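Missing here: one protein chain of the complex. Every other protein chain is in place.
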């Protein structure tokens, strides 16, 4: 039995509790929130669960094996560091930390303490992303030409981070899961209108190949959009996450150049065939993720969305901020950061 | 009666002929195409119209008042120059010319010859764009926060220009018509996959204010999208040009910051009211445009989409190309180009 | 404080419990289900709530004021009769009873015992239906020409009733709430394919005027549809209950006949103006309904969806069954049924 303490019971906390409780041989035994009213509401329906406003009661408990940190980003590093120092495993909300330096330190600490970190990149556990991964892996798409995501809605939910840190972690983690290439640079261009934080931004991800990734994130859109186009050599797909029944549509469409006869005679042919919407598994992604973490802890397996994956995303977000301060000029991704880390010493070459 | 000669009878030519013929006191009297078969097909149903493969027959005709140039971009400058030298008015396909230098020369020549130029930016004559202009002008939107256009489809129609020169002229001309601000820089980032020409590109338009414009253009999309989001201080709208019945949806939605109490307590309130889809005029835009040109010629009025508007777009396209060659770094819009032109001498201050 | 006992904790039961508990001065104090496992799951998180497999424990309890009957239709009459005999108020799932004779008996019994009945016609408490009611009442639609509902999906959820008894109660109760006219006949035509119960049916509701109502219900549709068209003299609307953001669209469209000059010269003019999607209240309908019932009990107010409304729907369903057995011939609605009931004695003239 893995005993879990949850820190933070705001918007997302209840989902974390419900899903960890649904996993076999796991149970939430303590919940911490600084808001007493929240705890009072919980008291009736959660007999036997420790409810506290004191973070340390969870961190220092000798009874708890795993702590879920579901608090604002700015608090992640401090809490997670203490948790790891106590030799406990950490499940932590995205984005992992406020800086990549913090992320590296936590990863190293976890190594030393033989603890595991999971960063909550829930989307890679969805049926939709899993299906796309499968399509790409078995060659149905051919080589990927572009990954183009629009993730916009009305809502300034975050008070301490801009729209890039709020919405783009989803895109960076999904892209990293799907595309087997290492980004070499990122450019981002944003603007703030309502507060001092950017509320609209456009992000380009540069690779050494002709692969293109682009994310549009926006807190000031009148309509909610969650649509990703992925263009491949052989097929193209549209993933509309708001479409309940046809989340993924795969198009047997493509372009071929069959030759060239002088400057005006590029011989282009188009292929336009059937469209196909595969059935998507309906399992709740957060349950799959919680289950994976408990499994990794019990059998000492590697975590798919571990600290290095969280670090990778944080490094991208830092690069976005730097680029936005510089009017969208591209920022190279610096891999030197890791030279003093024991991460690379161990030949962890699949680091982004 | 304005007598019109049309050069080029490919995809768009027949529409030009049909619409100029529908204008009162205007008639197409000659059509030129290098393809004899095209002319043969026309011969039966166009009695009295001169059909020729020789461009000069139209350019030099003493009978023709206005020449419509509906040929590939690379040929625009040469043909238009000869036409203007003959003292004839010119209607010319977008984009105006291959370089801004050519555009300036043609504008100056037209000035000298007392001729008029219209560049075919058809979209600004559509009911949809006219309605949006009206909404912005009468203050319904409040100040514009962003203009975000997605214009993608499967199709590599152009053999001599990239996707930016093919699709972005629409966005540049519409944006210029709707937004009363001068762009100071442009950045563009593109990639080619099928030929040596960029087939996907993302464009940022920088202003001196917090206004943001962004265009996504793509020849490799499995689905056709023609959607523009415009966010304003008071209202927001979605223009979906592929929606026959509800092209424009206006949302009574917005965000307000009502105060701030410490770092985590930004007091944000959201307004979410009714949606409204105004009736859009159904007149064919190209007819409205042709009619406007004939009217301007007859009564010596200024043309809305004249050579300077065409030049503005070409200058943006050039900046995009320069930026794309430089990995998306922003390129300032150089207004010095015009210093030797007699355009600015005359205090044409509305030239952006 | 109104103390509530809930009988039946299957698919809908948990929603009933949650919403009655959310009402001020109301609390669910007992839950009955014949399935012990269901009760075991409830035991941990519902301290103080009586859990039982014995219906009579709830019916006979001296502590309970109101019983919610959330069981299959065939059991409604027996349970509700015993509940009323004990002088308790009854909240009962739709459809009210299996026969209109049963319904009349229960209504009479409730009168005698001074108890209240609410039949769970949830839809009339939704923001969408309330908005449509408002539009019709204030004359925005003009007189109603037709009410046309399509309610189809894949699913044979009911084992003891056909598709008409499963889906059409929604339409009959909504129609009755919206349209201020008395149906005079009903015709229904259905067919069974998978079991002996009809799984597809079409229903016509006849009025003495030119008003038309038609319902299409179907358990064998590959797609879920919940769309109602309402055509009025002045305006027309589409209510798509599956559209989260634009549930109701009101069209300023209409037809007028301006005169007639001979047989081929009907002078028809069409009006096609703006479309408008009003903001819909987001309150959970079931909570509004529970709250209304508690309010009616506390202050002895009339219940909107009381037994007579439930009876009205049952009578329509019976007429549908009769018509379906007779190849869709219309069946008159018989009002004589009520002659021996004390209902009509009291001049309850709004009984349809």
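Going in written order, the chains are labelled A, B and C, and every chain counts its residues from 1.
Everything that follows uses one rule, which is that a residue touches a chain if its C-beta (ideal position, glycine included) is under 8 Å from a C-beta of that chain, and two chains touch if they have at least 3 such contacts.
None of the values given here were measured: they were computed from a predicted structure.
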{"item": "Option touching the unshown chain, where C:47, C:62 or C:222 are the choices", "value": "C:222"}
{"item": "Residue among C:40, C:134 or C:272 touching the omitted chain", "value": "C:272"}
{"item": "Candidates C:1, C:242 or C:255 - the one touching the absent chain", "value": "C:255"}
{"item": "Candidates C:22, C:154 or C:244 - the one touching the absent chain", "value": "C:154"}
{"item": "Absent chain, residues of chain A that touch it", "value": "245-246, 252, 272-279"}
{"item": "Contacts of chain B with the absent chain, listed as residue ranges", "value": "44-47, 223-224, 245"}
{"item": "Interface with the undisplayed chain - residues on chain C", "value": "72, 145-146, 148, 150, 152, 154-156, 159-160, 185, 187, 189, 191-195, 200, 202, 204, 206, 210-212, 214, 216, 218-223, 229, 231, 233, 236-238, 249, 251, 253, 255-257, 263-266, 268, 270, 272, 327-330"}
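Methods note: only the chains that are shown with their structure count from here on.
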{"item": "Dominant chain pairing [most C-beta pairs in contact]", "value": "A-B"}
{"item": "Distance-to-centre winner among chains (Cα means, whole assembly as reference)", "value": "A"}
{"item": "Distance between chain centroids, defined by C-alpha means - chain A, chain C (Å)", "value": "44"}
{"item": "Chain B and chain C: spacing of chain centres that average the CA atoms, whole Å", "value": "55"}
{"item": "Centre-of-Cα separation between chain B and chain A, whole angstrom", "value": "40"}
{"item": "Where chain C touches two or more other chains at once, by residue number", "value": "245"}
